[in-house]
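One structure is given below, represented as structure tokens, and several questions about it will come after.
For this depiction, one protein chain was excluded, whereas all remaining protein chains were kept in their positions.
Order as written gives the chain letters A and B; numbering starts at 1 within each chain.
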Amino acid sequence: MPSAKSKDKDRTPAWLVRWLEPLVLLFPAGVWLVLLLVLPTLIIFELSFVPGIRPGDLVIPSGLGNYLRIFEPLTLLVIGRSLLFAIGTTVFCLLLGFPVAYWLGVIAPKRWQNLLLLAFVLPLWTSSLLRSYAWISILRPTGVLNSLLASVGLPSLDLLNQMPAVLIGMTYSLLPYMVLILYASLEKLDRRLLEAAADLGATPAQTFWWVTVPQVLPGLAASSLLVFINALGDFVNPELLGGPSSMTAARLIYNKFLGATPDWGMGSAMSTMLIVMVTLSIALLIKYGDRRATDL
Amino acid sequence: MAQTVPHNYSETGLNLGFDIELRKVFKVFNGEAAVRGVDLNIRRGEFFSILGPSGCGKTTTLRLIAGFELPTAGDILLRGQSMVDVPPYRRPVNTVFQSYALFNHLTVEENIAFGLRLKKMGRGDIQNQVREALRLVKMEEWAKRLPAQLSGGQQQRVALARALVNRPTVLLLDEPLGALDLKLRKAMQMELKTLHRELGLTFVMVTHDQEEALSLSDRIAVMNRGRVEQMGSPSQIYDRPHTRFVAEFIGDTNLITGKIEGAHPTMLWITSAEGRQFKVIPVDTGNKPLTSGAVVISVRPEKIHLQYEPPADGLNYVEGYLKNLLYLGTHVNCQLQLTSGETLVVQLPHGFEIPPPDTRLYAVWRPEDSLALPNDS
Partner (left out) sequence: MIPVLPDRSLPLSRRQLLRRSMLGLSGLMLSGGLSSCGWRLGNVQNRGIIQSAANEMFIYTWAQYVDQELLKAFQTTSGIRAVTELFDSNEAMLAALQAGKGATFSIIYPSEYIIPEMRDKKLILPLDQSRLAGLTNLLPHLRQSPNDPGNRYGIPFSWGTTGLVYNSEKFPEAITDWDDLWKYKERLKRRMTLLNDPREVLGAALKSMGYSYNEKNPDLVKKAGEKLLTLKPYLANFTTDAWRDQIVAGDLWVAMGYSSDAGPLLQQNPKLKYIVPQSGSSRWVDLMVIPTTAPNVEGAYQWINFVMQPDVAAATAKRLAVTTPNLAAIELLPADVQHDPVAYPPPEILDRCEAMAFLDRSTAEVYDQAWLKVTSS
């Protein structure tokens, strides 16, 4: 059957299509990812094995020295402080963000939702540095907050240059992310499930705890993780608001790369460690995040 | 929660045996009345259906009973006690939702145990009752599954079990079978009927499927535009519709518009628009008897006989030509093109030899086989 044969020749073979299709579709994003994510990460990974490297030095990987230095008490203290800031920020974002997202997603009238959401996301359009400076002028001893407190006869608060200021600054910076993701999750919440719970005898509080929270658990986990990761990587707020004892892993990494105490090897080792930690937690979230997604 | 209401009934001491009473209930959404002055009395242990087209207010009525909506006006009583101020979680009713509303983060077992756990029931008791409920809906082997792993019919059974396990005073069913395919729906109808008989509970079902309502219910309320048009047994609703809407909505019928020419307690004389005379025996609807004005005559297709010659005096008839034949499995309907231009649907009797198309035929019915209804549209 010569005619059928020539027809086959014109058509791209199915196996080729099967390979080409994903290749063509993924190529642009793939190039982007490889150039701007994979390659730099590999460079950091390589640098992490070079002790005391500074800009311009030859890269000669030689052992795990940089990683061992992570376990020095001082470095562990810095990492512990980072975790404390990040966990604290996540908890505050949750406490402040959940009611807002709940109200926006479940209670607020539909036509107001977009406007209110916009208002909430607006701070994201300003520079993070500018926001930190704004907090300085609010929190400083004679700042806006204390003027307000004084005008109603309350004692002044000394928050700036201490941990509370860092938590305030980071919570403010990251709250929009928390609200946005939780809102997306809560907005999809099936109201009929809330009615079903009430129908079965659950008070509003019981409904919230036994139905709403489990329903938005994936969103809760995702938003908390996002806030946590961002808080872990924030070095502007700790530096500007945190005072003399606010060295965090992110600040240390920054100093090791672009600061006054360059050591790209140590900075890379700490970066690698953070990347591994963050990747692991994301992987865990994806694997165990959503029980409902399980199918037959 | 299925708190059992004590049997002290209404404060007046009157026990009419009603589980649910709706008194002049109104519900207005954004200036639009979804329910306008509904009065319902649902007897203890009966299978009661609220039937109507979409948007008639039937689901809102059910939600008012469940407590998800508060009435704008009127009162809702459960076993004689006003429920208006009682939140849904304290009403002794449970609902089977239209789309089941199963908790997708819980297993079948956990879904069913949800209400019992809230009642702080002992672990062993919960286990027993859940097992019993699973047995009742024949879902024992699926106990550990998640709702997403079940078929629509299975989810329906779980929803039923989740509601029933709480032993509600009244079980509310919101289009419970709407999402199932025809065959499954028929099977589930049978099971619902059996469950109702075995449990002896009051069932209140909302449906738009008249066949489902007719076959399952002890009594039916037909709703239209926020009002109850008629309440009664299936045969009353079918054979003695009180309004043109009910006649049209329940089953198939032919409507002939006309005017009352003469009225007598035992007979109405009606002239159609084309001047043809009809006789109809009036039916007591509890309303004021019709004596004059515009009416429609409703004749069910199966009450009409076809013949080749005009009938003897005393019978109603129209003449027309045979047009389309509609094969419906158990019987055949045909459309008659009337000389007045309208069409009439007639159910052909069993064994009637089908004449060729365009045959001139006479459609004949007895005065007692048709109804005169006020032409309110």
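FYI, contacts are C-beta pairs under 8 Å (C-beta built on N, C-alpha and C of every residue); 3 or more make two chains touch, one makes a residue touch a chain.
All of these numbers come straight from a predicted model, not from anything done at the bench.
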Checklist entry - Which displayed chains make contact with the chain that has been left out? => result A
Next on the checklist: Under the stated touch rule, tell me which residues of subunit A contact the chain that is not displayed.
Outcome noted: 35-36, 39-40, 42-44, 46-47, 50, 52-56, 58-59, 74-75, 77-78, 127-130, 133, 136-137, 140-143, 158, 160-161, 233, 239-240, 242-245, 247, 252-254, 257-264
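Please note the rule applied: only the chains that are shown with their structure count from here on.
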Checklist outcome for this item: Distance between the CA centroids of subunit A and subunit B (whole Å) is 55
Checklist entry - Can you name the residues of subunit A that touch subunit B in the complex? => result 190, 192-193, 195-203, 206, 210-211, 214-215, 217, 291-292, 294-296
Next on the checklist: Which residues of subunit B touch subunit A once you look at their complex with the stated criterion?
Outcome noted: 1-3, 66-68, 87-90, 93-95, 97, 99, 101-106, 114-115, 118-119, 146, 148-149, 162-163, 166
